[in-house]
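Left out: one protein chain. Kept in place: all the others.
Naming follows writing order (A and B), and every chain is counted from residue 1.
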């Protein structure tokens, strides 16, 4: 048992990454558990609209946004279309950040890109586990336990059946469309050639530094504030003009 | 006057149940009042999209979700189409939880199902009471007063004109549609026969344990994580496929 060593990076903030939407009771009930079990630990809504039911697209989004948080952050991650079924329930520690959620590939890119990582099967079982809301009943209590300094309530996992070696290192698809209609891809801008063009259904899109460099109405891509290649239109909605949604494929032109 | 005895269950968290939507200033202004008057008390967004202007549907939703919170929770509840009119303003204590909001039937099911409850007419009046936003000006200060340990600022209410004895114990209607398109009814699963079928416009829907038991595309109902009968489609949107919205009637088949 070397689990106690895992607690050297104390959890002092919890970030939520879910596909629950902000409406409805789901996020609130998770926060109620966190406040009750780990009072005083700040809880940050990162994404409540991660790709719904799509752990693959969500994995690329999570990997890009999680690393912006300092070591000592717990990311409570619930994109869990298989809830109530056989998928495992995991804790992953990667570069000092903690991830709690379903073992359905959601942490694949986080683990693949980490310098160092460890993983546990959650063995904690709540008094009452609903069939449909493990976020509230299982994952939130585990995140709260980490936040109050407990050792990970599980055993180290050696089974790699939840890993997804076939997924690419970067995903040439839209993984998120924001409030302004800008569309983030699963491609890190840093891995693309400096003057790479992206193509949508054969239509090439040039790179720009930022919005204010572009004439209104022109489609372009740029490195967004978390390093992803993002397609946008200055003073326009790229999603509507270009027909973009989560899952829309892109090409990187040579 | 036995009101001080009501404060034996200390309020240590405030949950919000409103039809304000999360956008706009309404929830934020209520939270600003709560933070100013009861600093340090956690405030949880439970529902900001309770059935808009529909205290009857909201009453069944509230009763199902409020009991999940521990005694000592104050629920600040604003579904208030009659704001500015003659409806009373109430505090209800039921099984150790506190409810603050309009006397328009919103607390009917909470009170009816409670083992013990008491009720007060709010007598507190703020310096400035707007005609349209009692959530901010009246109900939030009262919830804050309870959270800092004050006695309920009102007098015990004996008038039952706000009660709704004609409403059923369970409501065979959709009371909430969530982010995934799942549709909650006002029926508690525990009061239905084990193999009950629900019917929508004559079309029967079978019971299932949870999503992962069902083939994609099949409509089913299940007991959701708060005990309500909920209609869903695995990997689909029940609201769109079945034409469900708040108010859609159901039948319980014999």
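One rule holds in what follows: a residue touches a chain if its C-beta (ideal position, glycine included) is under 8 Å from a C-beta of that chain, and two chains touch if they have at least 3 such contacts.
This one's a predicted model, so the numbers in the text were calculated from it and none came from an experiment.
*Asks:* Touch as defined at the start, partner being the missing chain; which of B:83, B:151, B:199 or B:252 qualifies?
*Replies:* Here the residue in touch with the unshown chain is B:83.
*Asks:* Tell me which of B:27, B:73, B:182 or B:226 is the one touching the absent chain.
*Replies:* Only one of B:27, B:73, B:182 or B:226 touches the chain omitted from view, namely B:27.
*Asks:* Could you list which residues of chain A touch the chain missing from the display?
*Replies:* Chain A touches the missing chain through residues 13, 15, 22, 42, 44-49, 65, 68-70, 176, 178-180, 209-213, 222, 224-226, 235.
*Asks:* Under the stated touch rule, tell me which residues of chain B contact the chain that is not displayed.
*Replies:* Spelled out for chain B, the touching residues are 19-29, 31-32, 35-36, 39, 52-53, 81-86, 130-133, 136-137.
Definition applied: only the chains that are shown with their structure count from here on.
*Asks:* Specify the angle of rotation obtained when superposing chain A on chain B by their C-alpha atoms, rounded to a multiple of 5 degrees.
*Replies:* The superposition gives an angle of 120 degrees.
*Asks:* Could you please state the distance in Å, as a whole number, between where the Cα atoms of chain A are centred and where those of chain B are centred?
*Replies:* The computed centroid separation for chain A versus chain B comes out at 31 Å.
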